[in-house]
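The complex appears here minus one protein chain, its other protein chains still in place.
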Amino acid sequence: MTLFTKTLFTKKSGIVLVLLTASGSLSAAEIANNNITEAEIKAAQDAWGKALIQISDDYRSGGIEKAKTTATAVLDGAYGYNNGPVLFKPTLAGGEQTFRLNQEGALAYFVGNNQAYPADTGFALKNWKSYNYDNAAVYINGDMALTMGKVHLIDRDNKETTVDKTWGFKKGDDGKVRIVLHHSSLPYAG
Amino acid sequence: MTLFTKTLFTKKSGIVLVLLTASGSLSAAEIANNNITEAEIKAAQDAWGKALIQISDDYRSGGIEKAKTTATAVLDGAYGYNNGPVLFKPTLAGGEQTFRLNQEGALAYFVGNNQAYPADTGFALKNWKSYNYDNAAVYINGDMALTMGKVHLIDRDNKETTVDKTWGFKKGDDGKVRIVLHHSSLPYAG
Amino acid sequence: MTLFTKTLFTKKSGIVLVLLTASGSLSAAEIANNNITEAEIKAAQDAWGKALIQISDDYRSGGIEKAKTTATAVLDGAYGYNNGPVLFKPTLAGGEQTFRLNQEGALAYFVGNNQAYPADTGFALKNWKSYNYDNAAVYINGDMALTMGKVHLIDRDNKETTVDKTWGFKKGDDGKVRIVLHHSSLPYAG
Partner (left out) sequence: MTLFTKTLFTKKSGIVLVLLTASGSLSAAEIANNNITEAEIKAAQDAWGKALIQISDDYRSGGIEKAKTTATAVLDGAYGYNNGPVLFKPTLAGGEQTFRLNQEGALAYFVGNNQAYPADTGFALKNWKSYNYDNAAVYINGDMALTMGKVHLIDRDNKETTVDKTWGFKKGDDGKVRIVLHHSSLPYAG
């Protein structure tokens, strides 16, 4: 927005011009907005499923090493482990290893093959083919958003797995959205 | 958004239906967003000037008591004094009374007539007629927004007063936007 | 903090005095802090268990009406339903009623006796006697905090129920902390 100048204030037309100026949009250089948007939340949720399927595909085409490389990149980019603990309760994790606060624990969950996590069989290695989700509700607070809903995963045998999933997303200074909370659980059977 | 149901998953068309569902908008009952918006910032800035002129009008029509009543209502509604201190440096305040952290000090500044603030002549009593502003930049962070720019006030003698003004706005749990910071100063003459 | 005055600046000792002033604490009237603290998080977690046991006690002593009255008061005070949806996935809720975004659904879960929620048997009516929790991690972001960990409930027959629980707490303008997210699930059995 250009700065107000005296010449705009000729007695007759000045005020109209000023009002036009005042209602003009600010350019990118003149506005900062650190808040997370619904579009960014959706993009992050879409990316999560796409990444899971990518790890699965890479495992089939390149084995565990390729899957591990991809999973590490996903965790580096999509989760907040590089900034501190992530509150992660994976679907199929229990006992003393229920919570995966650091990246090693998350990687073990997704691709297994870590003796320190003997129960992990590699959730991302299970031949996933497609993914969709249905948010029951979304809560936005500053640079953080919480989502809760059903997530559906379908494998290459068309077997569907549904989980109840809560995500907490945090938008960083770099504008990237990362998962800082992830609670996934099997539906209650009744 | 309606919850996902099994019947959508007929083998052939189910996934398309699910994707449509997932991209649907959430209703008001399913989304919470505590963040302040550009529209809310603009509305609060517009309201500030309108309120100043209203106090001025009420002073002319009803004297100091009417002006005081209006100013009190404005401070109750548009400033955050009921929740704690407001960081307020009025344009024409100096010395040991430069900062008006509580509502009494703010009221004294706007309508004067308070022996505890002998230098205050009542900024809102000065026959204001119109108001406009020009934001140089806006910074949005969660439920808080900061604006900085020029504010122009014109009185009934068409005399214009321009100030450099910074506002800090906070959106409350009730969805209302209140001023929590206000630094106003005369332009540097050079 | 008292304002800096000229008299402090006698050439020899002035600077020392000024430094003392500058390091003084601000009084309550001079500082506002909207952030949630670890102590407030702990108090909210403690209160949740205490409230659950209270509902249980009131059910035994006064029947369903007394339990319902207490549960309603708990939901009004400790959950954020009065400000919008709460992202609530109770432990024993499934199917199309997995998520309880509004207060009616939450009340049905805790005290049952609502024909619209036929699967609900009243989680808070189950003779709870004691409660403790063990946070695996806590994430604090502004006025919001997320906790994830194990929660243990023991009933009057000394039977223990353990759940994996995620809470999202939001501190309001009134300084009160309310639950805006609650995902509870039975441990994965492996």
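Letters A, B and C name the chains as they come in the text, with residue numbers starting at 1 for each one.
Simple rule for what comes next: a contact is a pair of C-beta atoms (placed from the backbone, for glycine too) under 8 Å apart; a residue touches a chain by one contact, two chains touch by 3 or more.
All values derive from a computational prediction rather than experimental measurement.
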Statement: Shown chains contacted by the missing chain are A, B, C
Statement: Per the whole complex, from A:Ala47, A:Leu101 or A:Ala119 the residue touching the absent chain is A:Leu101
Message: Among C:Leu26, C:Ala43 or C:Ala73, which one touches the chain that has been omitted from the display?
response: C:Leu26
- prompt: When the complex is taken as a whole, what residues of subunit A touch the one chain not shown?
  reply: 3, 5, 29-32, 83-85, 96, 98-99, 101-102, 142, 172-174, 180
Message: Residue by residue, what part of subunit C touches the chain that was omitted?
response: 1, 3-4, 9, 11, 15, 18-19, 21-23, 26, 30-35, 38, 42, 130, 132-143, 150, 152, 158, 160
Message: Using the document's contact rule, name the residues of subunit B that touch the chain not shown here.
response: 84-89, 91-95, 98-99, 101, 119, 136-137, 139, 141-144, 146-150, 164, 166, 168, 170, 180-181, 183, 185-190
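Following the convention adopted for this analysis, only the chains that are shown with their structure count from here on.
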Query: How many angstrom between the C-alpha centroids of subunit C and subunit A?
result: 25
Field: Shared-contact residues (touching 2 or more other chains) in subunit A
entry: 136-137, 139, 141-143, 150
